[in-house]
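Missing here: one protein chain of the complex. Every other protein chain is in place.
Just so it is clear, A, B and C label the chains in written order, and each chain counts residues from 1 on its own.
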Amino acid sequence: MSSKQLNMVQAINSTLDSFMAKDDSVILLGEDIGKDGGVFRVTEGLQAKYGTERVIDTPLVELGIVGMAIGMAVSGLRPVPEIQFQDFIFTAFDQLVNQAAKMRYRSGGSYTVPMVLRTPYGGGIKGGLYHSQSGEAYFAHTAGLTVISPSNPYDAKGLLSSSLKSNDPIIFLEPKRLYRSIKSDVPDEGYEIPIGKASLVHEGDDMTFVTYGSAVPLVVNTVSKNNLNADVIDLRTIMPYDGETILNSVKKTGKVIIVHEAPRTLGMGAEISAFISERAIDYLMGPILRVTGPDTPFPYRLEDYYMPNETRILKAVKKLQEFR
Amino acid sequence: MSSKQLNMVQAINSTLDSFMAKDDSVILLGEDIGKDGGVFRVTEGLQAKYGTERVIDTPLVELGIVGMAIGMAVSGLRPVPEIQFQDFIFTAFDQLVNQAAKMRYRSGGSYTVPMVLRTPYGGGIKGGLYHSQSGEAYFAHTAGLTVISPSNPYDAKGLLSSSLKSNDPIIFLEPKRLYRSIKSDVPDEGYEIPIGKASLVHEGDDMTFVTYGSAVPLVVNTVSKNNLNADVIDLRTIMPYDGETILNSVKKTGKVIIVHEAPRTLGMGAEISAFISERAIDYLMGPILRVTGPDTPFPYRLEDYYMPNETRILKAVKKLQEFR
Amino acid sequence: MDEKEMFVNAYKTMVLARTLDRKIVTAQRQGRVGFYTPTMGQEALQVGMSMALDKDDLIYEYYRDVPFMLHRGVPIETLIDQIMGNSMDNEKGRQMPSHYSAKEYNFMSVQSPVATNLPLAVGAAYAIKYRKKKNIVVTTFGDGSTSTPDFHAAMNLAAVFDLPVIFLCENNKWAISLPVEKQTKVEIWKKAEAYGMKGVKVDGNDLFAMYEVAKAEVEKTRNSGEPVLIEAVSYRMGPHSTSDDPSKYRTDTIKEGSEGDPIVIAEKKLKEKGYLNDEEIEKIKNDAKELVDRKFEEREKVSPPSPETMFQDVYEKPTWIIEEEKGEIL
Partner (left out) sequence: MDEKEMFVNAYKTMVLARTLDRKIVTAQRQGRVGFYTPTMGQEALQVGMSMALDKDDLIYEYYRDVPFMLHRGVPIETLIDQIMGNSMDNEKGRQMPSHYSAKEYNFMSVQSPVATNLPLAVGAAYAIKYRKKKNIVVTTFGDGSTSTPDFHAAMNLAAVFDLPVIFLCENNKWAISLPVEKQTKVEIWKKAEAYGMKGVKVDGNDLFAMYEVAKAEVEKTRNSGEPVLIEAVSYRMGPHSTSDDPSKYRTDTIKEGSEGDPIVIAEKKLKEKGYLNDEEIEKIKNDAKELVDRKFEEREKVSPPSPETMFQDVYEKPTWIIEEEKGEIL
């Protein structure tokens, strides 16, 4: 089977391309996604190939982009709206929470919203308060939304492919920090990574790391570099998260560290931790620790202090190792 | 000291009244709050007393209400915007998350937003999907916001009074189910209940209940009726929650049940649970349990199944008692 | 259908809607219904609009569109079942009363946050244009809703992309307690200009006038694919909802049965045209009453939705989380 070394931008671009080629109900819309190819160039070349009717440069109005996409989806299309930065999604938040997420439920199943909302999120590009936020918890707390974040180009293609076949609204969060920083071998052929299944990206017996998105390479590198005998779980799907994989690992290791960049309070770490202590309390051999961004806005100049790093992860490891 | 038996609507109304009488920088704005006195009558009589300039009937635009309030606050007023139902706040969510919450931080402390946003929340009035939501976790996850919810008329006055003296933006969540269903003795004189301090509303040694808002009377009644030997902690302030009071109790009882109406996944229960298992794991004598609303939209006809009830709480108690 | 038949049918719908309206309001006072937003006063404009449409046209309606729905053939049972939230309700009893849904008749499910149906209507119109179909989209909303973000977004997008959508503003002069003059300084139909869209104003209390305008605009939109804003001027004759007490903020200017009542206006014209006489009108009213009473008793007996339904339709397949919660709750 042939494959290519691609970065995440390329993997997403080629996945969109292949779905658009097969299915004329797939339509992209967003700000600057056409001629400009998107501010991160993720949709580069697609307007030239599929025309302005299928790759729509919209006026500057996120709630309109999302609202239109919902209407398109209800009418049988498969819209893929792009929000230029996840930080700007809040201007469309009502459309997501009160329309997209509740459509199937409120209509008794009559109407559905098969839409994949793509948006870059997270820090690491010196974007300051408004070009760095990690808002996954807002979406994951919203019943009706499915929340996905790939941590590498291979997963990006597989998860986006599954998303484009789902009949529920999907929030597809692209860790912008990883857009071009890593490559993986990506098969030319289509494949899917199932929604709701985590991936064990490193195996070990002493402790369990639960993480996703841009924190995955950090955790894997930290584990490898420091020869930690640890399971590393890449959630891939944030909501619904894969409780089973988490539980199996925790029952083996008894020690857990959750790592993400979003703020600690009510970040995904809170849910994972609560989930574990609800049903594996007697397996635990130490506190469930969280290594996350702090509960402050995301700063510009000091962004390296904001994001989790190796030192902080090792501090947590030490704390667990020294427990009792 | 004289006092009156008041319900929560009356307690809030009279508190607003007394602050408005003392301080002409206090200004109310919202939909139907003037002549109509608010759809729940919380602002009844205030426009007649203070005029249309201080009790402003606004056009139908939540983002404008919140945005204007932020601008007023920056300019030295003390706006008290009302959002008719918390469900509609999402149309103003960007103003809350990206303006109100981040103003002090992004301006290096130059500009501040002393604003108290009041809004009724929660179920129990047969409001269905869009007149019943409990969105406290969205706010509590947003660094810069303070989130408060009173569980009785006395607390409503004390907490609102502190809020009106705070220099940070406050989300004041009024459990609409309790608006008229309970009365308490409310002193005529002013008093404050400190922000960030929980209240131990029932004491016992066997287990700890952590709760807030409309779930408080439910938990207290369940505990009393069933003679449970339990601490019941009413958080009063949801963010920043009172970790110390929680920890002290958990170290005593070793068993925890968190009760709230908001959906389980990433609800406040997740954060409280994670907080506890981070620093009191060796005190725990059972799983940390959550009795909450499920991760579905809020249904109309079946709302009684949605909200936590005595049966579900006792199920959790039994589970804890039978642990190991 | 000839003109006479068409207008008599329209009138029958108006009467049926009014009769149902009164029935539900009374039932609400008796504790048999939880809540309701009366339609009283807005019958003519809705039915006039409906008369101009085809079966395939899509409607993104709002909570007051009972006459509209009845006229397009939505069975009265469907509406009452929604009001009751019973097990036969299209929405499985999940939504508050007045939040209807009728996919078979191309009515979207009604949400509460006002005007947030408008951007969806634009998206639906985009799909029509993209698929080169000939149907159009109509979306309805009140005067107060023109202040919302969603109105602005939808109007601009429909204009920029030239989409076949009719924005029907049901200006009933009030948004709960706020009169339209305090909502905005400008007549609503004029707002269309700001988007490069055509705006029209029509007397929405006059069935005949409304139908004329609706017919012309529907034809134009269907043929040219261009959007239009129609302001149908009317009056909210009832309270905002059964929870509302309008005496706190207004003195009603149009009372039921007075000469400003759209049903009275319609009757007068129908009689002038010789389409109906007093006797026939009487019979239409009696028939409506009989039907509404009968259907209401009948639907009231329908069982509530079963508790398991609460956990369905959040996603196509329930997540393990929801399954688990269901197990805990039931």
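Structural remarks
What we mean here is this: a contact is a pair of C-beta atoms (placed from the backbone, for glycine too) under 8 Å apart; a residue touches a chain by one contact, two chains touch by 3 or more.
Source: prediction; values computed, not measured.
Taking every chain of the complex into account, the chain not shown here touches A, B, C.
From the options B:V74, B:L164 or B:I313, the residue with contact to the chain not on display is B:V74. When the missing chain is restored to the complex, the residue among B:T15, B:Q47 or B:Q99 that touches it is B:Q99. Contact with the chain not shown here comes from a single listed residue; of B:L6, B:I27 or B:L178, that residue is B:I27. Here the missing chain is touched by one residue of A:F88, A:Y154 or A:Y179, and it is A:F88. Per the touch definition above, the residue from A:K102, A:H131, A:R177 or A:R236 contacting the chain not shown is A:H131.
Considering the full assembly, C:E193 is the residue among C:E3, C:D54, C:E104 or C:E193 that touches the omitted chain. Residues of chain C in contact with the chain left out of this view: 147, 149-153, 156, 159-160, 182-186, 190-191, 193-197.
Contact residues of chain B toward the unshown chain are 27, 53, 56, 58-59, 61, 63-64, 66-77, 79, 91, 94-95, 98-99, 102-112, 143-144, 146, 166-168, 196, 240, 243-244.
In the full complex, chain A touches the hidden chain at residues 31-32, 34-37, 39, 57, 59-61, 63-64, 87-88, 90-91, 126-131, 264-265, 294-297, 299-302, 305-306, 312, 315.
The definition used in the following text is that only the chains that are shown with their structure count from here on.
Comparing mean CA positions across the assembly, the chain most remote from chain C is A. Put simply, the C-alpha centre of chain A and that of chain C have 40 angstrom between them. Annotation: 31 Å between the Cα-based centres of chain A and chain B.
Residues of chain B in contact with at least two other chains: 87-88, 90-91, 129-130, 265, 295-297. Chain C has residues 94-95, 99, 111-113, 116, 149-150, 314, 319, 321-322 in contact with two or more other chains.
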